[in-house]
Structures are given as structure tokens and as C-alpha cells.
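Working notes, structure below.
Yeah, one chain of the complex is gone here, protein chain that is, but the others are all in their spots.
A, B and C label the chains in the order they appear, each numbered from 1.
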Amino acid sequence: MVDAALFAIKELMAAHPEALLYGQDVGGRLGGVFREAATLAQKFGDERVFNTPIQEAFIIGSTVGMSATGLKPFVEVQFADYLWPGMNQLFTEVSRSYYLSNGKWPVSTVIRVPIGAYGSGGPFHSSSIETAVTSIRGIKIAYPSTGADLKGLMKSAFYDPNPVVIFEHKGLYWSKIPGTEGAKTPEPSADYVIPFGKARMVIEAEASAVTSGESAVVVTYGMGVYWAQKAAKAFPGQISILDLRTLAPWDRAAVMAEAKTHGRVLVLTEECSSPSFAQSVQGAIAEECFEFLDAPVQLLGAVNVPAIPLNTTLEQTMLPNAEKVEGALRSLLAY
Amino acid sequence: MVDAALFAIKELMAAHPEALLYGQDVGGRLGGVFREAATLAQKFGDERVFNTPIQEAFIIGSTVGMSATGLKPFVEVQFADYLWPGMNQLFTEVSRSYYLSNGKWPVSTVIRVPIGAYGSGGPFHSSSIETAVTSIRGIKIAYPSTGADLKGLMKSAFYDPNPVVIFEHKGLYWSKIPGTEGAKTPEPSADYVIPFGKARMVIEAEASAVTSGESAVVVTYGMGVYWAQKAAKAFPGQISILDLRTLAPWDRAAVMAEAKTHGRVLVLTEECSSPSFAQSVQGAIAEECFEFLDAPVQLLGAVNVPAIPLNTTLEQTMLPNAEKVEGALRSLLAY
Amino acid sequence: MSKKTTIPFEKAFKLMATAKSMAELYEREKDTTSKYVHATSRGHESAQLALALHLEPKDYVAPYYRDDSLLLGIGMTPKDLMLQLLAKVDDPFSGGRTYYSHPSLNDADKPKIPHQSSATGMQAIPTAGVAMGIQYREQQGLASKEELGGIAVCSIGDSAMTEGEISEALHMAALKQFPLLMFVQDNGWDISANRAEVHHSNAVEYAKGFTGIEAVDIDGTDFESAYTELGKIIKTMRKERRPFLVRMDVPLLNHHTSGVRKEWYRDDLEEAAKRDPYPILKAQCLKAGVSEKELDQWETEAGQFVQAQYESALSMPDPQPADLLTMISHPPPLLKSAANVRPKVLNLR
Partner (left out) sequence: MSKKTTIPFEKAFKLMATAKSMAELYEREKDTTSKYVHATSRGHESAQLALALHLEPKDYVAPYYRDDSLLLGIGMTPKDLMLQLLAKVDDPFSGGRTYYSHPSLNDADKPKIPHQSSATGMQAIPTAGVAMGIQYREQQGLASKEELGGIAVCSIGDSAMTEGEISEALHMAALKQFPLLMFVQDNGWDISANRAEVHHSNAVEYAKGFTGIEAVDIDGTDFESAYTELGKIIKTMRKERRPFLVRMDVPLLNHHTSGVRKEWYRDDLEEAAKRDPYPILKAQCLKAGVSEKELDQWETEAGQFVQAQYESALSMPDPQPADLLTMISHPPPLLKSAANVRPKVLNLR
């Protein structure tokens, strides 16, 4: 998946002189701690691709001014955990510029945020923060789970006049985790774009299972897509998986349609379960699909503790995985 | 309600030399922009009650160190909107100290945060931010709606070894808004405390209405309590109102019991409705009470726009009020 | 006016009289004007006008809530400002969505103003971003001829300078040497906290920690010298493309805001009144050859004009409920997506 972002940015920077990229360690010497900006400085020069000091507030907030002068900055914070020092700029300045200037000053920027737990990253390099970020209105938020989606959404984000946060799951960058090979997709062509607010059907239950009332849908995003895919193998033909792909806006229409089709829904997230963005989606489904539900909408997320512990056993105990999803699906289908 | 906080703090500071209070404009000259710290500096001296520079990160984060030395700081940010510059310290340092030091360093502090819309306060003095804050695990959060509750929770917060955020609704400080007179309660005695995680029954539907299936419960907090009370007048004897009083932890047991009793639930918040803390509560109720519900759990919150506009008409259009609650209850009861 | 001078005394005095009349009117009509919280520039007028009269359409400026004189100085009318005061739908800055003197502007003939929040100091980073953008466009050859030499001005109160984010903006300005002017209006107050309670020293001292930012102390009550000093600095910035900080020493003569009133806590009002920039400018005008009569007339005219503008603003329509839902998100361009995913030999990592 990491190459998808790179290729998208390369194509965009080649075509648009107003595009530039800055953040910590994205410059030529390293090209990003995940190599997510590798070769960009070599290709576009040290003025267009440069390192910033450790100042997340500046990284986020400077986009307001850069964009006002007509530029299109890609910026990056190194880990989602470190978006917090920039959260004030995101809330106070970036998200509200357009609405409160009554449409005069959209902030056009793409904020790349590597996120998620990936093999004992520990409490300050693994946090999921989408609930806090989706609670900020006025920004768009993508959370792709495959290379093609990342490329298509990066394109879309770039051309979008509004500020966009792209959560990029570190565990999917290289598909080294067993079961995540699906994140490596064929490379889409240069003009491939994915609009915001359109979910993706990952796998679809068979019509017969749907008709007989023995199917369920998993609504998820990010790493959840892979946990669900693996878990679904235990219930051949019975499971649909819907990947939200973007969290703001999220694809209400597709989610509700699937919920009504199956009557059994599992909302799955890597984040702590409650309160959470995912639990909000659960609430929305339960309200809108009340008469179509054959079972309570289930929610599966991480155990609600203050931080993701470093130790592997503790981390695994906390986070969802395919087995836990399988268990949830089993009880959902048996309801 | 503003006096309740003052009286609680006065009693605590008189009894505990390790207690002190600091924040912007809380010092002797003004005593808080809402007079919420009035007379404290006069009573306890300018060393125990003092102004800080405009540094919300310092206000929040310094409590970690102050508490480590054995002190008990009350601190204040002037408006919930301005908690954002301190959000990083709240997430990164305050909330995680106890868990990641494996219990060695609880951060004992009470963080006062005036919140909520109160008569055209506009986009930077009215924001509700509880979704973002409740998404931070490792802190306790109170949101009282009456003077007695504020006093009792302030006491509880002080003696709690964990960090506590108290949201104090500015619109309830003086009960000047028609319908909020109920926030003025008799003053509880000095040893009155309210534990965290215990909701309060504000009004209770009549048994007959419950039996005949014509009752509903409103689960809410803060200003919602008053909107609900006013709206309930249109349905005499049919409405129970449960005031959560604390959002972290929140009283699951009471909420679920009420939901099961009535089978009809409205979750009401002043915050934008989706995604939100309230919508998460909605999700939790819908999951746990699935078999007891006679109608979908309803959610009512503010319209989802990036900021609360200044103009009164726009503000009123955005925010919930008694009429909107009445409408929601009417359709809930008619379901 | 007889004597020759390069200082725009007439313009400055007329604007200052206008600003003063506005502050007086807001106080007089406070039952109406205080519905929505607002602050005025009383005491800061000379500083603000001295800056405003040097700005050009190619510049960007981030005024703060006390900058109504600055806004008049760049060409906004009292009515423009009052439409925001009253949260009217035709408020040119925000359509009634945000407070008085929280401007945003993208007019061809005036300096550009990105969105301004109320959060003290939070404009510093966005404005540093503007300066970085100006520099980038020049260095990459993206700037049009008209843009060349533009600067970004961050106007800010003395007490907002202690916010941590300010240091990030200053670090970057010092490091990258982009044309950012930090315009610090130092009135010695932080709502009710005074200088001694919240500052170890002043903004010029603070700037010493940022090697490469030139810092200058200016008497903000003296229009003539402030105008001259700022003129020199801005000229240098247009040419040498580097950052400056100025500390404008000014008194705060009016309330902190309409909601936090001076009589509640100020202990220095008499002293502050002695530093009123208004009589100072008056004296400078007289010295420059303006007659007493002219000054009186300009004052009277300003008062009448402000009153008329207020009445006109009052009569304007309010936003309608449906206005809540406009301008939430800028429509994205319609992009044609290639449906085909071109398979490659190697899948994407």
C-alpha cells in the first residue's frame, strides 16, 4: 500500500507545480520513517519535499496559510499519536476556515497520518484516534485499506478543495502481516479516483444465504477489513464485508442498504470500542434499520484501556483479531 | 450553579492546604470571567489562587507534575473551545500516567471546563467537545446539571486520585435562561458527595403509563436536562428523564434498566449529533436492550455543521431546544 | 493642509476619528450592540493605522479582535464592520457567523485576510504558513509579477505571545527567513491579568531567542513615528525578504470586550488615558499645518458618517434558518474516474 501513496503523489506533483510535501523525515535523506515519501525529494528537489522541525501544530496549521496563497501542500505527521499537538490547529483553524469565512477560504490540503497497531508498536506508536478526529466537523477523512483505494483516495483528496486527513494503516503498508496480502492491489491508472463517501464491497454473501436469513454484514475499515475477511472463511457464502473507506463523510446509504439486506450487522473497529466512531455508526444503523434487524447490531473493538501496551501478549489481548471477529459473527448468526 | 462550585472549592481549600487553583483570570482582580472563582484569591491568598499566562497546554499538563509532588491542583481553561491547545497534554501525559507507570503515578487534579452554548456565544465560546474528550481513556468526566450535583461531584473529583474533567455549563451558571431555574438547588452540606458513574432520575413517568406502554425515557446531561423537562410537560406522567451526570464512566446499569422499563428511549445532547458520545450511548442501548425496545432508540443533537454560528437565528436553528425535543418525543411515543 | 509631508495625516486622522466614533456609538447603544460580544481598538488606533496604511493588495494580514482601526485602514467601511457586529447576513466577512472584527477577505483591491478565529495566538501558525507560501511561490517561480514583494502580517496581543504555538511560528520564520511581520500590540493586559503576572519580559526580548528575526520596539501612541518606522521595516521586508517582529507599545483605553468591562478590574485607567493616541495625532496634524477648524469638521463628519452607517447596518436583513446549511463544504470538481485498474506485473506494496 505504501507504494500506492507514493505513486499517487508522484503523479500529482509532476502535474501540479503548486503541490509540495513536508513533514518530519520526509526529506531526501530518509524519505519517511516508513519510506512513504521515498525518492520524492530526489525527484522533485529539496525545496518541494522537505523536513520540518518537530512541530506538529505548525505542520497542520501552516496548511491554512499555504493554501491561501494558492499552494497545495501534502503534509505528514509521523504517527497518529503525534497528531495531538496539531489537533488545536486542526479544530480551531483548518476545519472552520471555510464555514466561518462563509466560503471564501477553503483550506486545500492533504494531511497524511500513519495510524494503527502493527506488531508491538506500543502505546505511543499504535493509537487509533478516529473518534476524536471525526468529531471535528469541517474536514474530510479517508481510511483506505488497499493500495488501489489509497491511490484513488489520494487523488480525490488532492483535487478536493477541502482539508482531508488520510489515515494510512502502518500494518498495511507492506502487507507483511499474514492475511493482509489483499492490500497489495494492481496499480490503478493515473486518472483513477475514488470519490469520498463511497464504501467498497469487499466480499458479498451468496443470495441463497441472504434469502434464508443466514447472512450477516460486517461494516468496517482499515485493518478490520482483513480480520473480517479471515473470519468470514468460517462462514462460507454467509458474510458480506463493507469497507467504509472514508469516515467523513461515510457511506450511510450503502451501510443502511446492507444492514437492511442482511438484518444482521457487525460493526468492527481497531479503536477502543466505547465511546467510538464505530459505536456511533452502530447507533445510526440501529435507529434507521430498526424494523429490518434480526439481531442487535453488534460492535467489536479494542478493549477500553488507556493505551495500547507494548508487550505482545497484552497488545493481542487488547486488539481485535480474526478469531474474535469469528466469535462475534458466530453469535450474531446464531441469534 | 456557579456558587455551588465556589462553595465546594472553598470548603476543600480550607480543609486541604495542598489544594490550589490556577487558570486564566481566576486571580483576585476578576475571579474568573464567569465569577466562577470569585473571592477565592481574597480568601486564600494570591499564591494559592493565581492567574496563568495564556497557555492551555501548561495549565493542563502542569497538573501531572504538581500532583507528583503531592499537591492537588484545581485548574481551569476559560472555555471548552480552548481546551484544544491543552488536548495533547491531556491525551499524552495526563490520561496515561497511571496506566503506563503501572499504578505509580496517578494524576490527581480537577480540570474545570466551562462549556456549552449560552445566548449567542458564537463559534469560539460555545462549542461542545465531549466526544473528543470522552474518546480519551484514562480520565474521568463529570457534566453536572444542577448546583447540588456540581458541588457533590466537585467533592468527589477532588478526593478521586485520578484526573477529572468537570464540564460546567455556562448557561446553567446563573439560571438566567428560562426553564433552567432548576439548576439552582438548595446547598448540600459540606460532606455531600456524588460518586462518579451514578445517574440521577430527574422526573419519573407514572407506573400506569409504563404499564400501558405509553412511556419513554430521555437519557441526557447538561442543558438537555432542561430541554427535556420542558418538553415533558406536553406528555404528563409519560416521561422519565435520566441525567447521566458523569460521562466517564457513565451509568450503564441505570440507562439499561430505564431503557428496558420503557422500551422507548431518546438520547439527547447539545453536541452535534453524529458521530458523538451520545450516538455511542444510543448504539450501546440498542445493542443491549434489543429485545426490550418498542421503537428505535432516537437521537437528538445539534445539526452537524463545522461551528456554532454567532447569529441567534442560526444558533437556534442549529441547537436542540424544548420544541425539538417535544417533536422527537411525540414521534417516539407514537411509534 | 498646507505643509508638505509624506505622512498621510489627513487620512489617518479621519480614520481615527471614525474608529473613535464607532467605539463611542457602541457604548452609547450598548443595549443593541452588546448582544454579540465585541472589542474596539481604542488606544491602539495609531499603531493599527500606521500599519494598515502601508499594506498593499499583494499582502496578507491576520488582524485580531481588537483590530477594527486596522480594518478601516485597509478600506473597509464602518458599515461593513457593523454588519458583523450585528451578525447580519450581509456581513462581508462571515455572513453573520462570527464576531465583530473577526475578518476574512479575498478582495482584489485589498490585502488578503484568511479566516480568523477567536483563539488567542492561533493565527500565528497559519500566518507563518502564508509567509512560507509567499516565499515558496517566489522561489519556485510560481509568483505573478503582482505578487512579488508581498508580506504576511500577524497582528497579535502581547499576552497571546505566550502560547506555545507562537514559538513554532517564530522558529520557522527564523529558520526559513520568510517575510513574516509579527505585529505585537502590547497594552500590558491579558484580560484581568497584568504584565507582571504573565510575562517575564516583553516581545522584543522574547524575539532574541529566535536568531534571524529582527525585533523593533515602537511607540504605538505616536502615529507619525510609528508610520515612519513601520514604513522602513516593511520596505526592508519587501526587498530583503526576511522576518521582523515589532512591539507596538500602546494603552488599552476601552473595555477588554463588551462583556468584560474595564471598571470591574482596571487599576491603571488614569495613567492609560494619558497615553491616548488621539490627542497626539491631533497635535501632529496641527503641527503639519492642518487647522483646528479642519480637524473639528473631520470629527463632526466622522461622527455623522458613523451614525448613518450604523442606521443603515441596523436596517439590513438577518440570516434565515436555511443559511445555517450553506458553505459547509466546498463542492469538489467532478473527476472522471478511469474504471479500469491496470494490472501490473508487480502488485503495489
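Observations, loosely collected:
What we mean here is this: a contact is a pair of C-beta atoms (placed from the backbone, for glycine too) under 8 Å apart; a residue touches a chain by one contact, two chains touch by 3 or more.
Because the structure is a prediction, the values reported are computed rather than measured.
One chain is not displayed; in the complete assembly it touches the shown chains A, B, C. For the chain left out of this panel, the touching residue among B:N88, B:T246 or B:Q298 is B:N88.
Check B:Y118, B:Y173 or B:F277 against the missing chain and you find that the one touching it is B:Y173.
Take chain C: the residues that touch the chain left off the picture are 162-168, 171, 174-175, 198-201, 205-212. Across the interface with the omitted chain, chain B contributes residues 1-4, 7, 17-18, 20, 47-48, 52-53, 55, 57-58, 61-71, 88-89, 92-93, 96-106, 138, 140, 147-148, 151-152, 155-156, 159-162, 173-175, 184-196. Taking the complete complex into account, residues 24-25, 27, 29-30, 33, 50-58, 81-82, 84-85, 120-125, 303, 305-307, 309-314, 317-318 of chain A touch the chain not shown.
The rule we apply is simple: only the chains that are shown with their structure count from here on.
Chain centres were defined as the mean of their Cα atoms; on that basis the chain farthest from chain A turns out to be C. Of the two chain pairs considered here, A-C and B-C, the higher C-beta contact count falls to A-C. Here the spacing of chain A and chain B, counted between their Cα centres, is 31 Å. Rounded to a whole number, the gap between the C-alpha centres of chain A and chain C is 39 angstrom. Taking each chain's centre as the average of its CA atoms, chain B and chain C sit 36 Å apart.
In chain C, the residues that reach two or more other chains under the touch definition are 94, 97-98, 117, 119, 122, 164-165, 328. Residues of chain A in contact with two or more other chains: 88, 92, 96, 98-100, 138.
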